[in-house]
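The structure under discussion is supplied below as structure tokens; questions concerning it will follow.
A single protein chain has been omitted; all remaining protein chains appear in their positions.
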Amino acid sequence: MQGQQQQQAYDRGITIFSPDGRLYQVEYAREAVKRGTASIGVRARDGVALLVDKRIRSPLMEQSSVEKLHKADDHVGVASAGHVADARRLIDFARRDAQVNRLRYEEPIGVEALTKDVTDHIQQFTQIGGARPFGVALLIGGLENGEPRLYETDPSGTPYEWKAIAIGSERSDIQAYLEDHYDEDQTIDEAVALALRALASVHDEGLTPKRIAAATVDAESEQYIQLTDDEVEEYLVDADVLADEE
Amino acid sequence: MQGQQQQQAYDRGITIFSPDGRLYQVEYAREAVKRGTASIGVRARDGVALLVDKRIRSPLMEQSSVEKLHKADDHVGVASAGHVADARRLIDFARRDAQVNRLRYEEPIGVEALTKDVTDHIQQFTQIGGARPFGVALLIGGLENGEPRLYETDPSGTPYEWKAIAIGSERSDIQAYLEDHYDEDQTIDEAVALALRALASVHDEGLTPKRIAAATVDAESEQYIQLTDDEVEEYLVDADVLADEE
Amino acid sequence: MQGQQQQQAYDRGITIFSPDGRLYQVEYAREAVKRGTASIGVRARDGVALLVDKRIRSPLMEQSSVEKLHKADDHVGVASAGHVADARRLIDFARRDAQVNRLRYEEPIGVEALTKDVTDHIQQFTQIGGARPFGVALLIGGLENGEPRLYETDPSGTPYEWKAIAIGSERSDIQAYLEDHYDEDQTIDEAVALALRALASVHDEGLTPKRIAAATVDAESEQYIQLTDDEVEEYLVDADVLADEE
Amino acid sequence: MQGQQQQQAYDRGITIFSPDGRLYQVEYAREAVKRGTASIGVRARDGVALLVDKRIRSPLMEQSSVEKLHKADDHVGVASAGHVADARRLIDFARRDAQVNRLRYEEPIGVEALTKDVTDHIQQFTQIGGARPFGVALLIGGLENGEPRLYETDPSGTPYEWKAIAIGSERSDIQAYLEDHYDEDQTIDEAVALALRALASVHDEGLTPKRIAAATVDAESEQYIQLTDDEVEEYLVDADVLADEE
Amino acid sequence: MQGQQQQQAYDRGITIFSPDGRLYQVEYAREAVKRGTASIGVRARDGVALLVDKRIRSPLMEQSSVEKLHKADDHVGVASAGHVADARRLIDFARRDAQVNRLRYEEPIGVEALTKDVTDHIQQFTQIGGARPFGVALLIGGLENGEPRLYETDPSGTPYEWKAIAIGSERSDIQAYLEDHYDEDQTIDEAVALALRALASVHDEGLTPKRIAAATVDAESEQYIQLTDDEVEEYLVDADVLADEE
Amino acid sequence: MQGQQQQQAYDRGITIFSPDGRLYQVEYAREAVKRGTASIGVRARDGVALLVDKRIRSPLMEQSSVEKLHKADDHVGVASAGHVADARRLIDFARRDAQVNRLRYEEPIGVEALTKDVTDHIQQFTQIGGARPFGVALLIGGLENGEPRLYETDPSGTPYEWKAIAIGSERSDIQAYLEDHYDEDQTIDEAVALALRALASVHDEGLTPKRIAAATVDAESEQYIQLTDDEVEEYLVDADVLADEE
Partner (left out) sequence: MQGQQQQQAYDRGITIFSPDGRLYQVEYAREAVKRGTASIGVRARDGVALLVDKRIRSPLMEQSSVEKLHKADDHVGVASAGHVADARRLIDFARRDAQVNRLRYEEPIGVEALTKDVTDHIQQFTQIGGARPFGVALLIGGLENGEPRLYETDPSGTPYEWKAIAIGSERSDIQAYLEDHYDEDQTIDEAVALALRALASVHDEGLTPKRIAAATVDAESEQYIQLTDDEVEEYLVDADVLADEE
């Protein structure tokens, strides 16, 4: 109670620190990320796999319109968790950033550089008043000089590079699964399967192709490619995590 | 009580998250949508049907002036629920956006692109201080490359695509009716009838042509066409939901 | 008490919704309208009649200077209820809007278009912070392509079209009278008389010419014409609602 | 007590309405007007008379420097009640407005037009945040097309035209005197005398020339002319309201 | 207590009036003036005398650096009471204003015009938010067309003209002394002496030259001339108010 | 409790001092620095060593992406403690500052000048409202005219020069170790070793190469050089503080 009152005294905006040096609004934005369904990224030796879980509101909704997986440039994909509208804004920022790079330097933007431009943009929303932080985390995966790279952006504007990472709902359990089963030498096919099994590990009822979207950027094509529903289903069958149709 | 006090501590503006990562002002704007009478959109195999319910304040009011159904471009219609004045502003935005597209690219704007421009505009009103969110949801229906498309925008600025959707008052019951009776292969005539029956399902007293406005964008004409009162009445008779005149 | 405390938590500005989706400041602005004396508009088959009641503060005040009835353009009149100074600002806006239309398109502005430009202006004062809503409602009556039209603007920025409408003090009772006695086929003379009788229905002591101002826009002249005191008196005598001189 | 708490919840700024549609800050500004000594305007058949009462702080103060009576243009005078510094600002506005009119149209500005420009300026300070309303009322008197006109501006920005009017301290009692004794056919000399007697009616001890300033705009000269102390004394003697020298 | 709570509800800024029409922040700024040591101005038949009392913080402080007496232009001096830094800003404003006048019109600025420019500047700090009022009063004395003039500016931005005036600490007692002993026909020498005796009337221990600064603008030279310490001492001796050296 | 309430009254923003002259928000930002893992700088006779400790969130995170050690220019390195995203922004500032210096003066920027430009930037975020202070401290080490220099910037914007310094978690204990063992004549190799032993002094379990990053700027090469994992491990072995692999 005392602790809660203490917290409430310092959590009404991004322009104030709490006495113990915390920015509560940024921490609350992280909670907004946890409210979103999970997204998973896995780096393989020959590419990056991104996989997202979609919340199903009604059978009449077109699942394909639930935007959690995006192409930022030919060679970079982005998966999000948290506020969809906030994610859309950051992805617009990323796309413009990637295009400007192509125009200026006539080459694709590096995944790290792209990530850091995005996180710098996010940081400003945690220091200057008059706005709120972005309530979304992104996984930015792609190829940089032929090497697969996978980054996370969080609401504080900090970039992290990962071998495999889960964000959103039940992040901890999925991450634990990834830590137990990750293998740096896996192929991109195995990476997609790992991501699916990791997500399935927190869904005892199995997964349906409809609620899953997945994409890869492989070292050969250097292209962002979204999997078809049939391909997703095949992976689910192979991983033995296919749910009965809802 | 405790929960309500908790909520009240974080619901005075869009620039603060609650400790559990919610934006209460956006959620309250969704309540403003529910205060409006219902609007329904149904996608058929050959077009999109939009139908709106109008609140009758006085027999001396011209029902035609209750603006819930709008033409955004030749091939796109919009139905709204919630604050009428807010809807008008968004529809002005949509119309200008569609016109700019015609001028720049000499072709009609895609329904998805138009929707996303509108939702990006809405999102800004949920992140930058000094204003309130839009208290309105829109159904944007039309043809894109000959294909019927139906989108929803909500006060958070998230776009969703639907086969059939209800917004506004008694949304849940109408949506349940739509889920039970929707058929992807229906014609646009059947879509109008479905929407009427869905609305009637929450009005035991039946419906009058005066309180209903309906429009279609069909694949043949590719034109937004608003139904006449007589046409509406015919549908009501056919669907056996015609009320006694008030 | 509980309800009032609840309300007071959300009624201090236009940039916050209440938990049930209301904008209290806009609702309070509607109360400001009700504090003003009544104004009435009646559409006839051959024109529009506007009639206003003026509060008498002192016999030394020039009643003609109580501004409730205005000419917006040759063919459009405006009657207001609520804050006089706010009304003046909106009417300035309407006049400039009408003049710009004449300059650009070399034709008189439509009554509907004029109304919607005004309501769009009003809406901005209900969404962007740093100001209050307009505490005034307007009746905008005139001719559009030879047809009489009568619109209302309210503090939320919503436009409505009416056959006959009362705003301001005792609006409900006057509106009830209008609903009971309105006839679409009436002439403009009968419309003025109806408005007078409707106003008199809430003033048992009768009406004096001094407290009344009336104007018409008829289909023949297509001109806004304000009635003289003698003409008003004649109507009062005819309608048998002339009060003893105060 | 309850009522006062209610009031206090809505009276801290001009950007919020109270639940009953009032703008308390504007009403409090009217109180600021009442704190000022009285000013009186009387319209005669051949001109306008303005008269002001000056508070005497010390015999060493030059009464002539207490600014309550101003020339706005050759043919227009202004008397104020309330905050002197606020009045000065509005009169600067009025003077510039009158000069601009002469430059643009090569003719003197109308008294009504001048008044309405001033009230429009005042209104902005009652709707847009970041400032307070003007704590002053003005009486604007002069000639328009040879006709005497007398206007009042109040802190809400509403213009009123009067035959005779008192503002400031003890306004009600003075106004009652004016209502009892006003005669539309009086000459400007009689108007000055009426104003003096009206002011004296609330000062049993009589009036001294020092505390009075008076000015006229007569139809013949069409000039604003301030009375000398001797002329004022003569009027006081004639009206039999001359006080013993303080 | 009740009264104090009432007051505290309305005294946090210049943009709100209290229910009885007062601007507490301006009144508090007047208290800041009273916290300053006294300054006195006396108008003689042949010039103006300004005299200031300086607070002595330490014998090591250079009393000459305590800025309470300033030359605004060749023919105008200014004495202040209240916040020294605020006074400096206003005097900078006055000096620039006087210089601009010389450049534009090639003649010295009038004392009245200069005063009113300064008070207009002060008024803005009492109406527009985001700043506080000036916590200083000024006495502006000089020659205008050969005539001595003496003005006061207060924190509300109101200008007053005086024959003799005291501002700052113990203003009332000194003013009473001035009222008892002022003579319009006195010479400027007598005016300096009167000011000194008036100040001494509230300092039983007498005055030292160090704590006094005095200046005159006489009709002959039309120059602002500051008295030397010796001259001040001579006046003190003549007036028999010389204190023992501290 | 009393003290805490006192503190809470003045700690909500950088624009207010507490009664005892403190800026709590700046002090809380210092707490944010202490929440970060430690960073250490040691000046040797022939260069500067920087060493940082990295928090390990998951074995799948790429430790190299935890940004605590940066190259600001060829001859200057920066180690940070506190908010990573804030540090990134300051380092961007420092890099641009260094580049501008090279462009303008065609020579490398001095370490002191660079530090002071950064601290000036930080200071503005402690005085002007609308933002929060930077929640990060930096160690800026490099060569200036061949001489090794080591500076600290703190959240108040004050620059300090050090021989050896620790910032972040357990700063006091590490600093005590440095004070006990620092030798001005040590070589840069010894400086790296000292930093490692100082960090190990607060980690009884020893250190792993993965959690350590280190860099030097030596007087010979005048280049910022980051140590490889193998080099770090060698130092750890030599200092006998190598932990068992986690």
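For clarity, chains are labelled A, B, C, D, E and F in written order, and residue numbers in each chain start from 1.
By definition in this document, a residue touches a chain if its C-beta (ideal position, glycine included) is under 8 Å from a C-beta of that chain, and two chains touch if they have at least 3 such contacts.
Here the structure is a predicted model, which means the values were calculated and not measured.
When the omitted chain is restored, the residue from E:Gly77, E:Pro108 or E:Pro133 that touches it is E:Pro133. Annotation: of F:Leu139, F:Leu178 or F:Leu227, F:Leu178 touches the absent chain (contact as defined above).
Within the entire complex, the positions of subunit F that touch the omitted partner chain are 9-10, 14-23, 116, 119-120, 122-123, 126-130, 151, 156-165, 175, 178-179, 182. Residue-level contact of subunit E with the missing chain is found at 7-8, 11-13, 24-25, 28-35, 57-62, 64-67, 83-86, 88-89, 92, 125, 129-135.
The working rule: only the chains that are shown with their structure count from here on.
With steps allowed only between chains in touch, the distance from subunit B over to subunit F comes to 2. Where touching is counted per the definition, subunit D and subunit E have no chain in common. Comparing the residue numbers each copy contributes, subunit A and subunit F share less than half of them at their mutual interface. Overlaying the C-alpha trace of subunit B on that of subunit E calls for a turn of 155°, given as a multiple of 5.
Centres computed as Cα averages put subunit C at a distance of 31 Å from subunit D. If you average the Cα atoms of subunit C and of subunit F, the two centres end up 69 Å apart. Touching of two or more other chains is recorded for no residue of subunit F.
Contacts between chains trace an open chain of neighbours here, each touching only the next in line. Those chain pairs judged to touch are A-B, A-F, B-C, C-D, D-E.
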